[in-house]
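Here's the structure we're looking at; comments come further down.
Only a single protein chain was left out; the remaining protein chains are all shown in position.
Each chain carries a letter (A and B) given by its place in the written order, and its residues are counted from 1.
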Amino acid sequence: MSILGNRVLRKEDPRFLRGEGSYVENLPLEGALNVTFVRSLFAHARIGGVDTTAAEALPDVQVFTGADIDVGPLGPPPLPGLEQGMKRPLVAVDVARFVGDIVAIVVSEGRAAGEDAAELVLVDYDPLQAVVRPADSVKDEVLLFPEVGTNVAGRSGSPEHDESLFDGCDVVVSDTIVSQRMAPCPLEPRSAAAEVGPDGRITAWFSTQTPHQDRMVLAMTLGLDPADVRVIAPDVGGGFGAKMLGAEEILVVWLARRTGRPVRWTETRSESMVALPHGRAQRADYTIGGTRDGKVLAYRLDVLQDSGAYPVLGAFLPNLTALMASGVYAIPRIEFEGRSVVTNTTPISAFRGAGRPEASQAIERALDAFAAELELDPAAVRRKNFIPKDAFPYTTVTHAAYDSGDYEGALDLVLRSAGYDDLRAEQRQRREQGGAKQLGIGLSSYVEITNGIDETEFGEVEITADGGAIVRTGSFSHGQGHETTFAMIAAQQLGLPIEQVTVHKGDTDEIAKGTGTYGSKSTQIGGMAARLAADDVVERAKQLVADYFEASPADIALDHALGRFRVVDAPEPSLSWPELAARAAADERLGELKAAHDFKSSPTFPFGAHVAVVEVDVETGQVELLRLVAVDDAGTLINPLVAEGQVHGGIATGVAQALYEQVVYDDDGNPLTSTFVGYAFPSAADLPLWEAVEMETPTPVNALGAKGIGESGTIGATPAVLNAVLDALAPYGVRHVDMPANGENVWRAIQEAKA
Amino acid sequence: MIPAAFEYERAGSVDEAVSLLGRDEDAKLLAGGHSLIPLLRLRFARPSLLVDIGRLDELRYVRDDGDRIAIGALTRHAELVRDPLLAQHCALIGKAAAGIGDPQVRHRGTIGGSIAHGDPASDLATIVLTLDAELVVRGPSGERTISAAEFFAGMFVTALAPQEVLTEIRVPKVQAGTYLKIERRAQDWATVGVAAARVDGRVQVGLTSMGATPLRAQGVEAAVAGGAPPADAAALAADGTMPPSDVNGSAEYRADLARVLVRRALEQL
Partner (left out) sequence: MTRIALTVNGSHCEADVEPRQLLAYFLREQLELKGTNIGCDTSSCGACTVLLDGESVKSCTVFAVQADGCDVTTVEGLADGDELHPVQQAFHEKHALQCGYCTPGFVMATVSLLKENPNPSEEEIRHGLEGNLCRCTGYHNIVRAVQAAARAGT
């Protein structure tokens, strides 16, 4: 009887339900000084000087400026195509490049004193022209890095345009889709703390997704041996791709060394809204062409990516957009060109989907526009172009090697579950009746790449003296439930009850190595590493039992149901794990019951199809999402309860992009949505229940048959909802609405179509 | 964020509050705190002294006063929602209150605080203006009544003199009334709000977030009084208004929303 595939309630829940989560801000740190960052009020300004006199006149306040910082600058990640000259000083020295750029640091006793002092730091700003829109930045008239000579921070694809790309197409449709800038908004703002031990060793606590990678970059930046640095990620309240080592965390550690005291920092929300990297901000000009009966022959995507002021991962993401440009369709000719440019805004990094939502938003919009031009049903056009079920593994012309998929099956299932024909009938009826509130039905078919950069994850299993197991994983759950799912995986292999298996994570002193959690990779590489380590432990246990029974290891079997080792075909003698552990401990051989594994894997490609039903008030532009029906196939599910939760959360973010959220800057680079009042993060009152439909097409890539799922909901939902809004507005002559496709954007599209 | 430091006094009576306000020209009243504390946390306001009137339970009531309903200034939004007198005689108040913020906000925010803040985005401020409410205030020279028409002087500026405390809001009993609003998300301030009521046989219409203060849609009212049907009267809804342009909407969009909402409100009356 396998525990895998069961809806097992989470082991980690009790501490969170009781308010005992160990978020960084909750950790006691005796004698810690408080850090407050002073941040630029201008999007682009020369810094003449920083007068700290008034601030330092307050008791127990110290102020540091860029001139004091003797480490850094931070470069862009070492990824292909990125302009390495665009470096970020940890604290701005000569020039501030975005509202939120750190210009000084206040160290104080306590938070209130820090905020009081920060207000008194006088920065001499000489404002410069700010460049805010990527379309302006790409002209290279106002340069953020004059010494580099251009604002282009990254390139992807090819600038070669084949003029004959659309030859043979009966119909060609072009338009632009903007995947608007979003703020990740993890509910826990970032927090960091650090202290230097008596032995000179650093201990740092970060609210991060990547403790091991953080330790490496931190050590490198500070010129330290990683062995002298311990990073602990305790409980982390959400990350969504944004929480990875940044200037702030490095500075907190630097300050601990400089002051000789422990230091801590927690950002405020309005600080987080400008200082935590943003996501998306990609404009795609698409052209799609094909035959009159709906077969797509060619597709071109020209992408302009906003990188923000200092290029980080965001500048590279168009490469993932390019890779996934084909979506679920067998498109014979695809061209892609991507440019990433810097602007005087918050840097752009990964945010739930990271380059792939942009790909599905573009192709799904393009396909619907193509269908509309042909006056064909969007579902029918999709069917005509799907990569067929028997074609896997399938490599697209954009070089994505899809492992397994059943795209038509997903579409069939979602249409059936949604009652598509009934929905179209209701829509027809409402249109005949007229009335201000009209229905829109939108589809998306998507595929996404998980474990996208072929990563390796670490897993270790150790049997304890009482016969339980500890799983040490290099993955780092910050809400994804690994304490339960990885325990399930190990418990299954070991034949132990899940209550006896504990998952440890997050402490670089305890966990030898790891990559952390992002990119929806953890189950398939972290879970697999744990599984293989568990298998290794079972083999070693058999060795030990063989010694004890004076048998050959090949003759020892583990009865998984009972958790007992015995000789094959002989029920007794047998040893349970506790019995074996006790005996091994007595013989000082317990250490043999420990094994580690590094599991490397190629990517997997979860897929699905969503149907969105919206009601649009054509007089006011208000859109209400009535239903979102989602098929999300991630192969074999370890814990469907946890997987479903990931889908629900992903869908909410996808819907939020389609209908609510947008980070807005004015022409001078001042952020206009830097609180939860201005930024339209939706509540439960703004969203419906989700209708998640099960489908599992296992992957051959790993023994679990598991693909990632964390970002699928997001990737599928946004295009379905946007297509639904456009579907509602089609009778009004509307062919284009910018996201968020709600309120004024819808109203304006209707007015323009009337004119 | 943490507010800048201030002194704090708790008033045991309205007169004591009046007196405490006189101590310092940068003193402010603290009632429910849900207009003031958010400003303090972002350091947009730095009063030197907060005079807490939150415990003056004698200002929490809803009473039938003949042809008017008298509402104590410290009555909380949640109380307005459930009050039976208001439901019977002036239901648009409870309807609007139910849409203010969220349940936690409604447990603390007060009608007096919301109105005295002088925010053109305040639903209740628009309603009192629409209903020609009377606002009773007490100051160093005693008590006086200010008409709603005179109360809202400018953005976050009211006719309250520095030491005056709003104690009571007196609204008419209406024959019909409604409050409609458009917001981006459920917990948001109105992008545009419309209050409409039939008061003593006359249709009165007010607008939220269409100018520096809540506004009466006088053109609409005159048209209705002259016999115009809702659609025609509503076409005048944005006349004389100066709606803001912000992340919730442009002035142009707001003007059209006002026309649509006024039409819908008139159709409901």
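By our rule, contacts are C-beta pairs under 8 Å (C-beta built on N, C-alpha and C of every residue); 3 or more make two chains touch, one makes a residue touch a chain.
Everything numeric in this text was worked out from a predicted model, so none of it was measured.
If I consider the whole complex, including the chain that's not displayed, which of B:Gln104, B:Thr145, B:Gln218 or B:Gln268 touches that chain?
Considering all chains, including the one not shown, the answer is B:Gln104.
Out of A:Pro89, A:Pro186 or A:Gly635, point to the residue that touches the absent chain in the complete complex.
Checking the options A:Pro89, A:Pro186 or A:Gly635, the one contacting the hidden chain is A:Pro186.
Looking beyond the chains shown, say which of A:Gly649, A:Gly669, A:Gly716 or A:Gly743 touches the absent one.
A:Gly649
If you put the missing chain back, which residues of chain B would it touch?
On the side of chain B, residues 1-8, 10, 30, 33-34, 37-38, 40-42, 50, 52, 54, 78, 101-105, 107-108, 186-187 touch the unshown chain.
If the missing chain were put back, which residues of chain A would it touch?
So the residues of chain A touching the unseen chain are 9-10, 12-21, 23, 25-26, 112, 184-189, 235-238, 240, 268-270, 478-481, 641-642, 644-645, 648-653, 675-677, 681, 683-687, 689-690, 713.
The working rule: only the chains that are shown with their structure count from here on.
Looking at the complex, which residues from chain B come into contact with chain A?
Listed in rising order, the residues are 1-2, 4-5, 42-43, 102, 182, 184-189, 191, 246-247, 249-250, 253, 256-257, 260-261.
In their complex, what parts of chain A are in touch with chain B?
Going through chain A, the ones touching chain B are 111-112, 115-116, 119, 268, 270, 619-622, 660, 664, 672-673, 675, 677-678, 680-683, 685-686, 742-744, 747-748.
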